[in-house]
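Here it is, the structure, as structure tokens.
Removed: one protein chain of the complex. Kept in place: all other protein chains.
Letters A and B name the chains as they come in the text, with residue numbers starting at 1 for each one.
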Amino acid sequence: MSRPTSSTSAALKRGAGALLGVLATLLLASVVSFVVLRAVPGDPARLIVGPLATPDVLAGVRTQLGLDDPLWLQYLHYLRDFATLQWGYSYSNGADVTAVIAARLPATLELALWAFLFAVVGAVVVATLASYRGGALAGVAKVVSLVGLGTPQFWVALVLVLVLGSSGLGVLPGPSGRLTSFLEPPPHVTGLYTVDGLLAGQPIVFSDALAHLALPAISLALIPGAFLTRLLTANQADVARAPFVTVVRSKGVSRWAAHRRHVLHNALLPSLASAGLVLASLITGSVLVESVFNWPGIGQVLVQGVQRQDFAVVQAFVLLSAVLYVAANTAADAVVALVDPRLRVSTR
Amino acid sequence: MTASRAQAGVAAGLLAALVVLAVVGLFLQDAAVKVDVASALQAPGAAHWFGTDAQGRDVFARVAVGTSIALASGIATVAVGGGLGLLIALVCGLGPRWLDAVLVRLLDAVMAFPALLLALAVTMAFGTGLLTALLGVVVTVVPVFARTLRAEARRATSEPFVQAARTIGLSTPHIAVRHVVPYLGTTLSVQLAANVGNVVLVLSGLSFIGVGAQPPTPEWGAMITEGLQNALTGQWWIGVFPGLALLLTVVAVNLLADSIPAVRAARRARRTRRSRRPRPNPVAAAAVKEA
Partner (left out) sequence: MSAAPSPALPALSVEGLRVAYGDVEVVRGVDLVVRPGEKVGVVGESGCGKSTVALALMGLLAAGGSVTGGAVTVSGSRVDYHDERALDRMRGSQLSLVFQDPLTSLDPVKSIGSQIAEALRRHSPRMSRAAVRARCAELLTAVGVPEPERRLRQYPHEFSGGMRQRALIAVAVANDPAVLIADEPTTALDVTTQAQVVDLLDSLVDGLGVAVVLVTHDIGLVSEFCDRVLVMYAGRVVEEVPSDVLFGGAAHPYTRALLESLPVPGRPRGEDLAWIPGAPPPLSALPPGCSFAPRCAWAQPECSVGTPPRVVVSEPSVAALRTALHTAECRRALEVPRG
């Protein structure tokens, strides 16, 4: 069989090309990030040692940071340090940036995962109902998604706290972190309190963690949810007009079954391509929302780093977000290539 | 068609109201920063429509001034960023292929950074403040324009009218300005409107974090940060009103952007219908004359 092999090698070639493109984008992104870092008008060494240090101390720190090396060497060191997860030390308190981010990551991860879940489920339900029922419902969905796309997440967070949180109806816990203070965090397995709580058989921890999650996760889910709603509504409207839907109906399949099995399926595939955008919106959102809820995640690390003029933290965070964005897009492309029969490599 | 016209009408109405608020803000600049500890933390009422903040400043005056700041900075950054983006798009579309390839890679690399974080890094690098925040936002706007317009510009170069212009020996800058830019019209106007919304959001986000406009500047994001401190003690109005103004601005601009393609298409259809009736088709007329 010569055809499958040739198509396999073609797919491999295509995959390798895509990978090279991704690497090039990442390298360029690191250059951009490095240029911005070097654009700092002040001397990073001066920022670290403070205004009162003697020139000797300053020179010592400069050498230590490699600031006297030629720029290209500095860039290579920067690249090496980023790739080997040595993201430097906080300018303000000397803490290991990598360790700080690693310690705070699970909190943000848990928040982002729940927000993602809310956004996807909400968007699929609203978009499907809107495109299936049409009429007024479609108009409402359109307005809601347009408004949702325009909401400042940190303000929504504030309003939610005022209305539902401790200073409002008190239905949900206000800005008080991940758990009620008298509860012990569950034994560490994944670092996600809801998951660990279930694993340890502590339903109270699970429900308390979920209650604490609800408001920040909703604030965070709003923009990606609105974005996905618009995308899925438009995609489903396009697919619903395709002749094959009439053919499916002509088999005797009911309108709802045809919509669910064929229209929704075809509409979901292309929306995978926006995985990177959704991730970017979750990262940005966590920066804006965590501080409102006093959520101990990496978003707050960044905000505190900004307030302390801590370039090491900000640089690591910013480049990391770009890497994650590119990785998400690449992963989504790979998933589409696996799931979409038109792109799938024939193995038969 | 009518739905999108109604939508454009709602958007225009909202924007008109916001412009009025911004103009009012120009006359309230003193009131917006006037500290009056005696009347601090008053709830909304006849004396202070939106109440007062912790230092007794009038929240309505601050929101109004914030509106003029937001509209001015939104329009300015989008104009500068959009102009630079258009320039890059034209270079990509009409220039040599290798340059296009290099520029696209670079744009993709810049776009890999979430807009808020890139703007944040640039702002921090050049020192905190509203002006550097504007610079940071411009950096994020340029690739968005360049990337979307480039695709259209590339398509334009394969259209017969551009190839015809090439064939009769028109210069590349002339083709770019007279033939390609009009072709980009709809995309450009949608991007202009949509990006004003994004820019206003990112700017307020920067101020919220603390790298944009600094207190006591009455910028919406900075005001929400201040309002956060009072929210837990019940003074909701300090943070809610600026956020509401921000939300309405972004929604109005997004509604406008969303309705532009349909409205433009309808207008074009009407224009061709009107022009077709009185004037005979020149090509057909020529054919008749020859026959």
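We adopt the following convention: contacts are C-beta pairs under 8 Å (C-beta built on N, C-alpha and C of every residue); 3 or more make two chains touch, one makes a residue touch a chain.
All values reported here derive from a predicted model rather than from experimental measurement.
> Would you list the chains present here that the left-out chain is in contact with?
Looking at the entire complex, the absent chain's contacts are A.
> Return the single residue from A:A10, A:V125, A:V189 or A:A242 that touches the missing chain.
Missing-chain contact among the listed residues: A:A242.
> Among A:R80, A:H188 or A:R255, which one is in touch with the chain left out?
Counting the whole complex, the residue in contact with the absent chain is A:R255.
> Which subunit A residues would touch the chain omitted from the figure, given the whole complex?
134, 242-244, 246-255, 262, 265-266, 269, 340-342, 346, 348
Here is the rule we use: only the chains that are shown with their structure count from here on.
> Rounded to the nearest whole Å, what is the centre-to-centre distance of subunit A and subunit B, using the mean of the C-alpha atoms as each centre?
That gives a centre separation of 24 Å.
> Can you name the residues of subunit A that touch subunit B in the complex?
Touching subunit B from subunit A are residues 21, 24-29, 31-33, 36-37, 39-41, 139, 146-147, 149-152, 154-156, 158-159, 161-162, 166-167, 174-175, 280-281, 283-284, 287-288, 291-292, 303, 306-307, 309, 311, 314-315, 317-318, 321-322, 325-326.
> In the complex of these two chains, what residues of subunit B are touching subunit A?
For subunit B paired with subunit A, touching residues are 3, 105-106, 108-110, 112-118, 120-122, 124-127, 197, 201, 204-205, 208-211, 221, 224, 227-228, 231-234, 236, 239-240, 242-243, 246-247, 249-251, 253-255, 258.
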